[in-house]
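The block that comes next holds chain A.
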Amino acid sequence: MTKRFFEFIMLLIIWLIFVWSVQIPDIIAGVIVAFIIVLLFSDIFPAEITRLLHPVRIFWGLVYIPVFFWYVLKSNLDVAYRVFHPEIPIRPGIVKVKTTLKSEVARTFLANSITLTPGTLTVDCIEDNLYVHWINIVSEDPEVETRLIVDKFEKYLKKIFE
Partner candidate 1 sequence: MEGMTFIVKTTTKLLIGIIFLFGIYITFYGHLTPGGGFAGGIMLACGMILMTLAFGKRMSLGKLSDFYASLLDNLGAFTFWTIAMLGYIGGYFFMNFIEKSNPFGLLSSGTILTINIAIGVKVFASVFAVFMALTIFGRFVSGLISEDED
Partner candidate 2 sequence: MENWLPIFVAAPLGMAFLNLLVTKVFRHVSSYLTMAVVIFLLWLSIRFFGEQPFYYAMGGWMPPLGITLVWDSLSQLLVLIVSIITLAVTLFALPYMQQYTAQSKFYSLYLLMIAGMYGVILTGDFFNLFVFLEIASLASYALVAFGVEAEELEASFKYLVLGGVSSTIILLGIALLYSATGTLNMADMAGILAQGGPKNLIFFIFALFIMGFGLKSAMVPFHAWLPDAHPSAPAPISAMLSGLIIKALGIYCVARIFFIILGIVPIVKTVLMVLGGLSMVIGVFLAVGQWDFKRLLAYHSISQMGYVMVGIGLATPLGILGGLFHLLNHAVFKSLLFLCSGAFEYSTGTRQLKQLGGLMKKMPWTGTSCSIAALSISGIPPFNGFWSKLIIIIALLQAEYYLLGAVTVFVSFMTLISFVKVQKYSLFGSLPKKFQDIKEVPVLMVTGMVILALLCVGLGLLYPFYGQAILESARNLMVEPYQYLQYAMP
(Lines give C-alpha, C1' and ligand atoms only; values in the text may rest on other atoms or scores of the structure.)
Protein backbone atom coordinates (compact mmCIF):
# COMPACT_ATOMS: atom_id res chain seq x y z
CA MET A 1 0.00 0.00 0.00
CA THR A 2 2.82 2.41 0.84
CA LYS A 3 4.38 1.46 -2.45
CA ARG A 4 1.26 2.39 -4.37
CA PHE A 5 0.87 5.63 -2.50
CA PHE A 6 4.50 6.49 -3.17
CA GLU A 7 4.06 5.79 -6.87
CA PHE A 8 0.91 7.82 -6.96
CA ILE A 9 2.56 10.85 -5.42
CA MET A 10 5.57 10.54 -7.68
CA LEU A 11 3.49 10.29 -10.83
CA LEU A 12 1.40 13.25 -9.72
CA ILE A 13 4.53 15.33 -9.18
CA ILE A 14 5.88 14.39 -12.58
CA TRP A 15 2.54 15.23 -14.15
CA LEU A 16 2.52 18.65 -12.55
CA ILE A 17 6.04 19.29 -13.75
CA PHE A 18 5.05 18.36 -17.29
CA VAL A 19 1.95 20.50 -17.17
CA TRP A 20 3.51 23.39 -15.24
CA SER A 21 0.28 24.99 -14.19
CA VAL A 22 -1.73 24.44 -11.03
CA GLN A 23 -5.27 25.15 -12.06
CA ILE A 24 -8.01 22.92 -10.71
CA PRO A 25 -8.69 20.94 -13.94
CA ASP A 26 -5.02 20.15 -14.37
CA ILE A 27 -4.76 18.72 -10.88
CA ILE A 28 -7.94 16.70 -11.24
CA ALA A 29 -6.72 15.29 -14.53
CA GLY A 30 -3.38 14.47 -12.91
CA VAL A 31 -5.02 12.63 -10.05
CA ILE A 32 -7.15 10.59 -12.42
CA VAL A 33 -4.25 9.76 -14.72
CA ALA A 34 -1.91 8.84 -11.89
CA PHE A 35 -4.61 6.67 -10.36
CA ILE A 36 -5.16 4.84 -13.63
CA ILE A 37 -1.47 4.24 -14.16
CA VAL A 38 -0.99 2.99 -10.62
CA LEU A 39 -3.92 0.67 -11.07
CA LEU A 40 -2.46 -0.71 -14.28
CA PHE A 41 1.23 -0.91 -13.54
CA SER A 42 1.75 -1.02 -9.82
CA ASP A 43 2.76 -4.68 -9.92
CA ILE A 44 5.48 -3.92 -12.45
CA PHE A 45 7.02 -1.08 -10.54
CA PRO A 46 10.01 -2.39 -8.52
CA ALA A 47 9.39 -2.45 -4.80
CA GLU A 48 12.95 -1.55 -3.87
CA ILE A 49 12.43 2.02 -4.92
CA THR A 50 10.23 2.69 -1.91
CA ARG A 51 13.18 2.01 0.37
CA LEU A 52 14.77 5.14 -0.99
CA LEU A 53 12.54 7.18 1.29
CA HIS A 54 14.90 6.57 4.17
CA PRO A 55 17.00 9.73 4.77
CA VAL A 56 20.31 7.87 5.06
CA ARG A 57 19.77 6.32 1.66
CA ILE A 58 18.90 9.67 0.17
CA PHE A 59 22.10 11.06 1.58
CA TRP A 60 24.19 8.33 0.04
CA GLY A 61 22.32 8.74 -3.22
CA LEU A 62 23.23 12.41 -3.25
CA VAL A 63 26.83 11.49 -2.55
CA TYR A 64 26.77 8.93 -5.34
CA ILE A 65 25.78 11.41 -8.03
CA PRO A 66 29.00 13.52 -8.04
CA VAL A 67 31.16 10.42 -7.71
CA PHE A 68 29.42 8.85 -10.64
CA PHE A 69 29.65 12.02 -12.63
CA TRP A 70 33.36 12.27 -11.94
CA TYR A 71 33.93 8.76 -13.25
CA VAL A 72 31.83 9.47 -16.32
CA LEU A 73 33.88 12.55 -17.08
CA LYS A 74 37.10 10.62 -16.60
CA SER A 75 35.91 7.86 -18.89
CA ASN A 76 34.98 10.34 -21.57
CA LEU A 77 38.36 11.97 -21.50
CA ASP A 78 39.88 8.53 -21.70
CA VAL A 79 37.78 7.59 -24.72
CA ALA A 80 38.46 10.91 -26.39
CA TYR A 81 42.16 10.33 -25.90
CA ARG A 82 41.93 6.90 -27.48
CA VAL A 83 39.78 8.13 -30.34
CA PHE A 84 42.05 10.96 -31.37
CA HIS A 85 45.28 9.07 -30.81
CA PRO A 86 46.58 8.10 -34.26
CA GLU A 87 47.30 4.46 -33.41
CA ILE A 88 44.14 3.74 -31.38
CA PRO A 89 45.77 2.20 -28.28
CA ILE A 90 43.29 -0.49 -27.31
CA ARG A 91 43.58 -3.99 -25.94
CA PRO A 92 40.01 -5.24 -25.76
CA GLY A 93 38.48 -8.40 -24.37
CA ILE A 94 35.59 -9.68 -22.30
CA VAL A 95 36.35 -10.36 -18.65
CA LYS A 96 34.30 -11.91 -15.88
CA VAL A 97 33.78 -10.11 -12.58
CA LYS A 98 31.81 -10.98 -9.49
CA THR A 99 29.31 -8.83 -7.69
CA THR A 100 27.93 -9.15 -4.20
CA LEU A 101 24.81 -7.08 -4.79
CA LYS A 102 21.59 -9.01 -4.47
CA SER A 103 18.62 -6.89 -5.53
CA GLU A 104 17.88 -6.46 -9.20
CA VAL A 105 17.56 -2.71 -9.15
CA ALA A 106 20.96 -2.37 -7.54
CA ARG A 107 22.48 -4.71 -10.08
CA THR A 108 20.89 -2.78 -12.90
CA PHE A 109 22.32 0.44 -11.62
CA LEU A 110 25.69 -1.25 -11.20
CA ALA A 111 25.62 -2.53 -14.75
CA ASN A 112 24.60 0.83 -16.13
CA SER A 113 27.28 2.58 -14.12
CA ILE A 114 29.87 0.15 -15.38
CA THR A 115 28.79 0.80 -18.92
CA LEU A 116 29.24 4.52 -18.53
CA THR A 117 32.61 4.43 -16.80
CA PRO A 118 36.17 4.07 -18.06
CA GLY A 119 36.62 1.55 -20.76
CA THR A 120 34.00 -0.94 -19.73
CA LEU A 121 30.72 -2.19 -21.15
CA THR A 122 28.43 -4.72 -19.54
CA VAL A 123 27.66 -7.48 -22.01
CA ASP A 124 25.65 -9.81 -19.83
CA CYS A 125 24.86 -10.58 -16.23
CA ILE A 126 24.27 -14.19 -15.30
CA GLU A 127 23.78 -15.09 -11.65
CA ASP A 128 26.59 -13.33 -9.76
CA ASN A 129 28.90 -12.89 -12.70
CA LEU A 130 29.06 -9.79 -14.79
CA TYR A 131 30.64 -10.20 -18.20
CA VAL A 132 32.30 -6.94 -19.02
CA HIS A 133 33.87 -5.83 -22.25
CA TRP A 134 37.01 -3.96 -21.32
CA ILE A 135 38.69 -1.74 -23.84
CA ASN A 136 42.14 -1.88 -22.29
CA ILE A 137 42.83 -4.98 -20.25
CA VAL A 138 45.54 -4.37 -17.67
CA SER A 139 45.44 -7.70 -15.88
CA GLU A 140 44.03 -11.14 -16.41
CA ASP A 141 43.44 -11.89 -12.76
CA PRO A 142 39.72 -11.91 -11.88
CA GLU A 143 40.37 -10.45 -8.41
CA VAL A 144 42.10 -7.42 -9.79
CA GLU A 145 39.47 -6.94 -12.41
CA THR A 146 36.74 -7.08 -9.82
CA ARG A 147 38.52 -4.58 -7.67
CA LEU A 148 39.12 -2.23 -10.59
CA ILE A 149 35.71 -2.36 -12.15
CA VAL A 150 33.11 -3.14 -9.55
CA ASP A 151 34.23 -2.07 -6.13
CA LYS A 152 34.15 1.65 -6.58
CA PHE A 153 30.41 1.65 -7.22
CA GLU A 154 29.41 -1.36 -5.21
CA LYS A 155 30.01 0.23 -1.86
CA TYR A 156 27.75 3.16 -2.64
CA LEU A 157 25.04 1.11 -4.27
CA LYS A 158 25.01 -1.26 -1.32
CA LYS A 159 24.40 1.62 0.99
CA ILE A 160 21.71 3.07 -1.23
CA PHE A 161 19.69 0.02 -2.10
CA GLU A 162 20.37 -2.64 0.51
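Per the selection procedure, all candidates are chains of the complex that A comes from, given by their letters.
Here is the rule we use: a residue touches a chain if its C-beta (ideal position, glycine included) is under 8 Å from a C-beta of that chain, and two chains touch if they have at least 3 such contacts; residues count from 1.
What you see is a predicted model; the values in this text were computed from it and never measured.
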Candidate touching chain A in this complex, from 1 or 2: 1
Footprint of candidate 1 on chain A - complex, ascending: 7, 11, 14-15, 18-19, 21, 23, 25-26, 29, 33-34, 37, 40-41, 44-46, 49, 104-105, 107-108, 111-112, 122, 124-125
